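As you look at this complex, bear in mind that one protein chain is not there, while each of the others sits in place.
Naming follows writing order (A, B and C), and every chain is counted from residue 1.
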Amino acid sequence: MRDVAIVSFAQAPNRRRELRNEVEILMPVVQEAVARSGIERPFDFTCSGSSDFLQGQPFAFVIALDAAGAWPPIPESHVEMDGAWALYEAWVKIQSGQAETALVYAFGKSSPGDLPEVLATQLDPYVLAPLWPDAVSLAALQARAWMEKTGATARDLAAIAVRSRRDAKSNPNATVSGDAEIEKLLAAPAIADPLRAHDCPPVCDGAAAIVLAAGERARKACARPAWIRGIDHRIEPHSLGARDLSVSVSTQLAGEKAGAGRGAVDVAELHAPFTHQEAILREALGLGEGVRVNPSGGALCANPMMTAGLIRIGEAASRIMDGSARRAVAHATSGPCLQQNLVCVLEGA
Amino acid sequence: MAERCAIVGIGQTHHTARRDDVSIAGLVREAATRALDDAGLDWPDVDAVVIGKAPDMFEGVMMPELYLADALGAVGKPMLRVHTAGSVGGSTAIVAASLVQAGIHERVLTVAFEKQSESNAMWALTVKTPLQSAVVAGAGGYFAPLVRGYMRRSGAPDDTGIRVAVKDRANALKNPYAHIRDPNLTFDAIAGSPMLWDPIRFHETCPSSDGACAMVLTSERAIPKPKLAPAWIHATAMRSEPTQFAGQEKINPVSGRMCAKDVYSKAGIANPRKQIDVAEIYVPFSWFEPMWMENLGFAEEGQGWKMTYEGATALGGDMPVNCSGGVLSSNPIGASGMLRFAEAAMQVRGQAGEHQVDGARIALGHAYGGGSQFFSMWIVGSAKP
Amino acid sequence: MSQDVRDENGVLTAPHVLEYPYRRSVGPVLGRFFTALRDGKLIGVATQQGRVLVPPAEYDPETGAAVADRFVDVGPGGVVTTWSWVPRPRAKQPLGRPFAWALIRLDGADTALLHAVDAGDPSRMRTGLRVVPRWRAERVGHIADIECFTPENA
Partner (left out) sequence: MTEERKPVTNIKTPMRLEFRYSAGEATSRFLRGIGQGKILGQRCPSCRKVYVPPRGSCPRCAVPTAEEVELSDKGTITTFAIVRVPSENIDVPLPFASVHVLLDGADIPFFSVVQECPVDEIRIGMRVEAVWVPKQELASTLASIRYFQPSGEPDVPFEKLAEHL
């Protein structure tokens, strides 16, 4: 495998309601990531991630290309997935020897619609989607399965929310942050028993961009590139009733393939939009108590759809690039109840 | 450093207006099973799945790869979903090829599909935006002015488009999978068909199809016991440009010209018309054949129509184009690009049956999408690159 | 003409509706399931290893193989394997009053089906609860031919 690294990362403030259009949100983010990389356009490859359904308009990604710098024409691709998978496609392109540098970006505007309902259209169109189960209720099915198996309590979940919000105080892009008291959180009614509001992510809009470079190009671009030492993704059966929801076998498998356990992990950025999912993912990746999880506040504090996974990779890379971590694990998820998972292992040297 | 990549299995469905006998999964699975059978492989042999399709509004299923994971044997494996508008079938195959070329996987299944009968193509492609006034009537309404611009600029005879349609529909009669297989589509029948988006007539337009296409790509060392010699990927290329900008050349897009130049140079092709034996290109409206002949460098600017006129692009011509009947005869949008790539590979494997070009050794697969702004191409050959 | 155009901090916003009456062909396996639902019955399909999938899947999620052409009567009763509570149902959801979503393993099945449970109050829900379907009188061959499930002893 070639040495490929993340050399810069930028993201938009994750707002509950972003009124700008996708190009207006993306362009400053792309410009910032490109400027920080010091790499001049054109990039050898560009890849983006988004989903048209979020805002109910086909070809949103086509318009978004205006922000990328696509003139003269560029080699470019798009995944209808979280931007973490766009990063994977770009990494593959570099591995194949067809590119030395790549620009990756993602955007998602969830605020125009009723997101938990929009996500019901992701489900099996014959026996699931016609019942319109909302995404929060489905996550709650998983939360209960996990709690009843492990004996974890609502207080254990709330502790994850409290820690995440506290960490998010130092993240200017977070949607939710602050010092929350467990008792106050637990006093709130469940919104989808067993989940309370603090167990769920804010609905928000966002965008992010990452620049990748191979070998010498990366060393030139960045004092401490975040080298991608392993990246892998796996998918599980779609039907929730055909899976053991209390574990994440696809995360475990992707983690093994990416080599997450091949060394001590300083920091992990896990794409866990719901509190219980952080616990499930920690276990799947074998992350012990000593691992700092989601110092950014994680998806519980800012979960722009199609972008939050790429942001996890960017946040983890940032810890390597600023020298505060030597080895980091980043994770992205897609689909109902952690159906599909990607794991990326980053190292400073 | 790239590994060689071979196409060892190809499958497609019979394309038709409405596949009422299968679910979405059943449709996709049918093409994938045929590709695996052609390769002599089974589901557990596949390392990864790359799937592509056009807008999710067609079927009303957001990110349908999630639901299709089971049907494509992807459980426990990596699965990627590509969407680059109309060029998606081509770019999906290119992503699958990259996985092999990078040495990440040995055997990759790539699939593209559209089940357009679940909704309505015109609606799914042009959902109305609030505060705007809808003035573009679907893809035909979008592309017809570009065709008129081409006609005006090139001075091509008015019946050029009709001749393309006559040729492609005749070719489709030789392709058992084609959607439009109608021996009555003569010059007069096409000329007499109603104008939909003047200057584009009904029979100069692609149909709306249900269909899927799949291919199995492997590394050199993983080529299964050959039932049939593989096709080799000699080069791939993609180019994109913004939707609309000042100075844009909409009729002869720079992105398409650059993409062609790139794919030829990687494949060692100096004279495409001489060195390429057959081309499968994305022609949703008949006039795009002459337009793409120029864009692809088979003809000088303004001269592409002559190739159609002189019969160069016919099955027996010196530069046969769309021997399968092309998009004009079958158009499951998300799969249409992959069908071009697959048909090119079928030609160099000698697998194209009645629409086979004798002795085809080098073939071009081409797809485009958006407002003529996304291009993907590959050159495949019967010999190792 | 767009109604209800608003100016929010200088940016114009307006309602936008994405609406289509999708009609889906279901294929042979799901066709059997929906036909059975219309006839007031629940069936599963056997995998080649003999596991019974309910709702039937066309392909075995574990192996990718096509399922066997063997359909098995299941239920009508079953057991809740996990559940969540909906205090404020959305308009499109099966019940207009608070209800539970549950994964229900029907008697004779190896996988669980997602549906609504009309339990009245969350205190009446628990994992392991036995439930039975409440059928609609007018059935068309649709997952909503089962209006919901209800606790068996109710």
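Everything below uses one rule, namely that a contact is a pair of C-beta atoms (placed from the backbone, for glycine too) under 8 Å apart; a residue touches a chain by one contact, two chains touch by 3 or more.
Note that this is a predicted model, so its numbers are computed, not measured.
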Worksheet, complete the sentence: Considering the complete assembly, the absent chain touches shown chains A, B, C
Worksheet item: Thinking of the whole complex, not just what is shown, which of A:L19, A:L186 or A:V203 touches the missing chain?
Response: A:L19
Item to complete: Identify the residue among B:P242, B:G304 or B:G334 that touches the chain left out of the display.
Response: B:P242
Worksheet item: What residues on chain B make contact with the chain left out of this view?
Response: 20-21, 60, 120, 122-123, 126-138, 140-141, 144-149, 152-153, 194-200, 242-251
Response to the item:
Had the left-out chain been drawn, it would touch chain A at residues 18-21, 23-24, 27-28, 30-31, 41, 55-56, 63, 65-71, 109, 111-114, 117-118, 121, 125-126, 129-130
Practice prompt. May I ask you to list the residues on chain C that touch the chain which is not drawn?
Written response: 1-2, 5, 7-8, 10-26, 31-32, 34-35, 37-38, 140-142
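We take it that only the chains that are shown with their structure count from here on.
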Practice prompt. Decide which interface, B-C or A-C, involves more C-beta pairs in contact, and give its chain pair.
Written response: A-C
Worksheet item: Counting in whole Å, what is the centre-to-centre distance of chain A and chain B, each centre being its mean C-alpha position?
Response: 33
Worksheet item: When the C-alpha atoms of chain A and chain C are each averaged to a single point, how far apart are the two points in Å?
Response: 29
Practice prompt. Name the residues of chain C that each touch 2 or more other chains.
Written response: 16, 18, 22, 24, 26, 30, 57, 61-62
Worksheet item: By residue number and range, which residues of chain B touch two or more other chains?
Response: 23-24, 57, 59-60, 70, 74-75, 124, 127, 129
Worksheet, complete the sentence: Seen from chain B, its contact residues with chain A in the complex are 1-2, 23-24, 55-57, 59-70, 74-85, 91, 94-95, 98-99, 101-104, 124-127, 129, 237-243, 245, 253-255, 258-259, 262, 370-371, 373-374
Item to complete: Provide the residue numbers of chain A that touch chain B in the complex, in ascending order.
Response: 1-2, 46, 51-53, 56-59, 61-63, 65-66, 70-81, 85, 88-89, 92-93, 95-98, 118-119, 121-126, 129, 232-239, 249-250, 253, 334-336, 339-340
Fill in: chain A residues within the chain C interface of the complex
19-20, 56-57, 112, 114, 117, 125-128, 130-134, 137-138, 140-145, 148, 189-195, 237-242, 245
